[in-house]
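One protein chain is absent from this view; the other protein chains keep their places.
Letters A and B mark the chains as written, and numbering starts fresh at 1 in each.
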Amino acid sequence: MPDQQPNKHNGVPEDSSTELSSAFPETPTLGAMGAQPLLDKEDLSHSAPQSAEAVGVTDREVARSLWQDAWRELRRNPVFLISGVLIVLLLLVAIWPGLFDSTSPLSCDLSKSQLGPTSGHPFGFDTQGCDVYARTIHGARASITVGVFATAGAALLGTLMGGLAGFFGGWIDAVISRIADIFFGIPILLGGLVFLSVIPSQSIWVVVGFIVVLGWPQIARIARGAVITAKQQDYVTAAQALGAGNSRMLLRHIMPNALAPIIVVATIALGTYISLEATLSYLGVGLKPPTVSWGIDISSAADTFRNAPHMLLFPAGALCITILAFIMLGDAVRDALDPKLR
Amino acid sequence: MSSTAVSARAKTGDTEETPLLQVRDLHVEFRTRDGVAKAVNGVNYSVRAGETLAILGESGSGKSVSSQAVMGILDSPPGFVTGGEILFKGRDLLKLSNEERRKVRGAQMAMVFQDALSSLNPVHTVGTQLGEMYRVHKGSSKKEAKLKAVELMERVGIPGAKERVNQYPHQFSGGMRQRVMIAMALALEPDLIIADEPTTALDVTVQAQVMELLGDLQREYDMGLILITHDLGVVADVADKIAVMYAGRIVETAPVHELYARPAHPYTRGLLDSIPRLDQKGQELYAIKGLPPNLLRIPSGCAFNPRCPMAQDICRSEVPPLHAVTEEDGRPLPGRGSACHFWKETLHG
Partner (left out) sequence: MGRYVIRRLLQMIPVFIGTTFIIFAMVHALGDPVNALFGDKAPDPAVAAQLRQSLGLNDPLWLQYLHYMRGIFTGDLGKTFSGEQVTSLLASAYPTTLKLTAVAFSIEVILGIGLGLVSGLRRGKSVDTLVMVFTLVVISIPVFVIGYVLQYLLGVKWGIVNATAGYGAPISDLILPGFVLASVSLAYVARLTRTTVAENSKADYVRTATAKGLPRRRVITHHLLRNSLIPVITFLGTDLGALMGGALVTERIFNIQGVGYWLYQGIVRQNTPTVVGFVTILVVVYLLANLLVDLLYAVLDPRIRYA
């Protein structure tokens, strides 16, 4: 078929007509006025004079102003402020639980088994007679450690792999993408059930390691896409033409612009990883006693939920608030970093 | 085509007393987070059957928004028609119910968009999208609709229509896609077609073909045509009359060749001067200084005053009305108007 060749679309029409008008001078156009970056639609937000300042800025300025804009947007966003305060508080609880509680979560009195909230013990006692408030406070550390370190690990590994795949393309891309597909092909709960049940030691770091191993492909996919997009930008092509080396290109030109989507996905993933840790612990393959963890406490409280709901509800509430805080943070960050959604 | 020929044709197309479309004092605003953007501020124009009106302006001048308001496809919110009348065959469209309005759309007035690739639905075949017009408005069967679609495609000059009717928009070239858009607009033989930058996305040779097709079809069906563009070149060959828009107002109206020969508004003159010419080779191209106004903060008085080389105090305080433009001796120039306090100086000086 004669006219089936793919057509370029979305080109800035003014550009082409200006170009053509020099070839066909009798074709009048708005000429020099077309130099202003006009959009094909009458986009009101872009008709503001500020848009002209965007002309001729470098990629690093673009990146910097993206972060500045995002920060300005964030400070005004109540969702960010609430989740930020919550997260700071949770971090404090995780790092210095002693600040919030003087009782040890492991000193228990069986005679108080399953007693409800009383004065001095606002959350009551669990089956072993341990103070639920103390256990809830001390459980924060496990959840947040797993969440933070698993996210950091998955983000680093994912960004590295995805970045390499996207930047170099070709067989490197093919190999990394296939490996990512393989790990992506394992449903995370099923994988956890198998892997963690065969590993005898159940320290926090084993769980972190497991989540990193199964979690990185998600970040890698995002990073790969972002790097490919950034690579196709004109300023990157320009930098390449000017002879910028590979590592310099990747670190100074591509990464700053590819980072936004990675951060967004990672922040949201943090919340889901905390949830995942709790679920694994609930299934008995995550953390194990004597580690104090919300997942373990919820799991052991589940059987007696009908008689003593407080044992489940307090650690579950803490868990939900923590996850909610991180997911809200991720949402706010995404809204701030993605101007398209505003 | 001389100006007399143009007006003669305009007259022959004018069989009724009332024009096909008459827009009166139209106001449109966008209520955004940052404030109210006044996109269209009291626009008047009319189109007769068989006549072509070109609306010329930059991005943000309100040319597209005003036609979207006529069509009834304004994004609302944030866009709202806040005043005026849109008389189509004597009926005020703004007073119709949504359902009545919908029946007018597509059937009696249709629109051709700029970017046919994004304006056609990527997941339906061209035939489905063309046939949809008959299915919805006429209640045709699938089979009938498809036959009609093939007919339409042949009419707008798409070769191999029988096979191509089952293809998807991305399988067509830019020019052929725009022909599909035109076919879609033409489907129910509407009285008015609004073409919003119909050729901007196309190569220059294809541009000419598409404009020619549009012109031929307009004559054949005796339709009114509103051509929205920023390209003075497109306008010159096809239009009967021109309305130049700036910051949501019409700043100048004129029969097409008179506008080229003798602009009566400094903005129009600036536009004409910024066209590159062969005889000015080597000279620096003229550019209107400054930027189009921010619609959230339109300058007081004449909106063009910060960029106008002729601006005086009165331009900053008083909004100029659309003056009827006359010759120096007072002979009227029919169809001409200029919203400039100094139109006489601009035209004659």
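Heads up, the rule we're going with is that a residue touches a chain if its C-beta (ideal position, glycine included) is under 8 Å from a C-beta of that chain, and two chains touch if they have at least 3 such contacts.
Just so it is clear, the structure is predicted and the values come from calculations on it, not from any experiment.
Note on the undisplayed chain: of the listed residues A:186, A:228 or A:263, the one touching it is A:186. Only one of the listed residues, B:65, B:81 or B:133, touches the absent chain: B:133.
When the missing chain is restored to the complex, the residue among B:40, B:111, B:145 or B:213 that touches it is B:111. Residues 178-179, 181-191, 193-195, 197-199, 271-272, 275, 278-279, 282-285, 298-299, 302, 305-306, 309, 312-313, 316, 319-321, 323-324, 327-328, 331, 341 of chain A touch the missing chain (whole complex, contact as defined above). In the full complex, chain B touches the omitted chain through residues 71, 73, 75, 102-107, 110-111, 113, 115, 118-125, 132-133, 136-137, 168, 170-171, 181, 184.
We take it that only the chains that are shown with their structure count from here on.
Centre-to-centre, using mean CA coordinates, chain A is 46 Å away from chain B.
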